[in-house]
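The complex is shown incomplete by one protein chain, all other protein chains being positioned as in the whole.
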Amino acid sequence: MAKTRMYRYTAIDFSVLAVVAVVIGIVFYFTAIPYELTKAVAGKLVARLGFYGLWFIGGPLAASLIRKPGAAFLGEVLAALVEMMLPTPYASSVLIYGSAQGLMSEIGYALLRYRRWGVGAGALAGALPGLVIPFLDYALWGETLTEAIVWVYMVATMISGAIYGAIAASVARALRK
Amino acid sequence: MKIRPSTLLIYAVILAVVAFMARTELSLVVPAIPNFVAGIYFTLRRRLYIVIAAFVLAVWALFLNALFFVNYGEPILVLGPLVIRENAVKATMIVAFRLMTLVGPAMIFVSNVEPRELIKSLERDLGLPKGLAFSLSLAVRLIPLMNRDYNEIMNIRKERGFRRIPITPSDIKALLVPLVAVGIDRAYWIGIAAELRGFSLRKRVFKPSFKLVDYIIIALAIVQLVIVVFITPLLS
Partner (left out) sequence: MLLNAKFEYAGYGSEGFRLVDIVLGVDEGSSILVVGGSGSGKSTLFLALTGALSNLLNGDVKGYSIVKGVDLVSTEGFTNVARLVGIVLQDPDKQIAMSTPYDEVGFTLENLGYSEELVRKLVVDVLERFGLGSKMLREVEELSGGEKRRLTLASAIVHKPPLLLFDEPTASMDPWGISEVRRFIIDQLKAGRASIVIEHKARYFIDLVDEIVLIDNGRIRARRRTSELDREFMNMLLEHGVDVLKPTICRDKREHGVGDVLLEAKGLTVGYDDEVVLDNVDLEVRRREIIVLVGPNGSGKTSLMKTLAGFIKPLGGEINSKCNNVVYVPQNPDYMFLYTSVEEELEYIKRRIGEGFVRKLYVEAPWLRKVHGLSPHKLSHGQRRWLALAIARGLNPCVILLDEPTTGLDLVLYRHMKEWIKTLLGENVGIVISTHDPRIVCDLADRVYMVSNRRVREVSPKHALEWLEAPLK
């Protein structure tokens, strides 16, 4: 009884998911400019280190606010759907990236057996999506990249993801009802 | 002949999969050209220039990237110290084709689908669970509200001497804090109101109403997937 209650989603949880999706949509929309600028000025590596983790915060933010299994995955996927409706230049690739990233964040929380939702867990859930990025990147842009640089990007992405995952979780911790 | 919004979404997703899986120029030409042309044809006029400009810029960035990382093979063009080689051009071309495959169907989707109709169609035609349908509907409701929140916060940032565009992690945190705080306070009460209005009694409405034209479009996407993934690798 207690367990089913803990895992069942109420309309409040679904509302929080919606808020997370729109927050991420807005943040993406307005950080696309500094991201692209940084990429142009300082190169892709710096841009990835500085911003790429933002793409992953849907998972940690939703999960640490809702604290139920599935929240990380749904948070990231809904954010991607909203982003597709907005729309952004990244087109329908966001659905594929979003699903994969959400899944990785979800795995992070599953590894912690859905018992830890703090800043550390957020950092893990933010870093893990970085692992699949090289494969997706390689599938999409592979011909214009070398293998070595893909791995370097991966490390940069994971660091960035961990930072923003931790930030998302600390914001959630301060504000959770 | 009204196409269901879900059909256009399925089409866009399958073609995104096609783009991710296709490996040769030959296999990419098949979906890239017709989809991109169709995408441009269906895009609203006021958006068209932006889309084309973004596409041209993206291809240019790709080309620079290719020049930097994979510029080898036979020289094609010599511009003083800069030698453009075969592989850089080929790589740019193949990724550009992939982008065209992605962008075309997405433009058709975005230009022809109203969010409200899309959600209704996802619920009816694809059986999207009621909770996710609720989240999506609410997201559509929240976009203008939270855009207003964002503007208020930007005013306060200006007033308090924060950078206008957030560029450091702590900057982004200072943007997230009020945005999420105001957002979840709202979400909390909206969620309670929805439950008090019988959300838990709500039934899933799964009554697909696809017409012939929908099946044709989905079949078209599957045909492209089969050609790209199974047939062209056999040819080469």
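Of note:
We call the chains A and B, going by the order they appear; numbering starts again at 1 in every chain.
What we mean here is this: a contact is a pair of C-beta atoms (placed from the backbone, for glycine too) under 8 Å apart; a residue touches a chain by one contact, two chains touch by 3 or more.
The structure displayed is predicted, hence computed values, not measured ones.
Residue-wise, the contact with the chain that is not shown comes from B:134, picked out of B:63, B:109 or B:134. Looking at subunit B, the residues touching the absent chain are 115-116, 134, 137-138, 140-141, 144-145, 149, 152-153, 155-162, 173-175, 177-178, 181-182, 185-186, 189-190, 192-203.
Residues 10, 12, 15, 170-171, 174-175 are the ones on subunit A that touch the missing chain.
To be clear about the criterion, only the chains that are shown with their structure count from here on.
The mean-CA centres of subunit A and subunit B are about 16 angstrom from one another, to the nearest whole unit. Note for the complex: subunit B touches subunit A at residues 12-13, 15-17, 19-21, 54, 58, 62, 65-66, 69-70, 90-92, 94-95, 98, 102-103, 105-107, 109-110, 115, 118, 131-132, 134-136, 138-140, 142-143, 146-147, 150, 165-167, 169, 172-173, 175-177, 179-181, 183-188, 190-192, 194-195, 199-200. Of all residues in subunit A, only 9-19, 21-23, 25-27, 30-31, 33-34, 38, 44, 50, 54, 61, 65, 74, 78, 81-82, 84-87, 89, 91-93, 95-96, 136, 139-141, 143-146, 149, 163-164, 167-168, 170-172, 174-177 touch subunit B in the complex they form.
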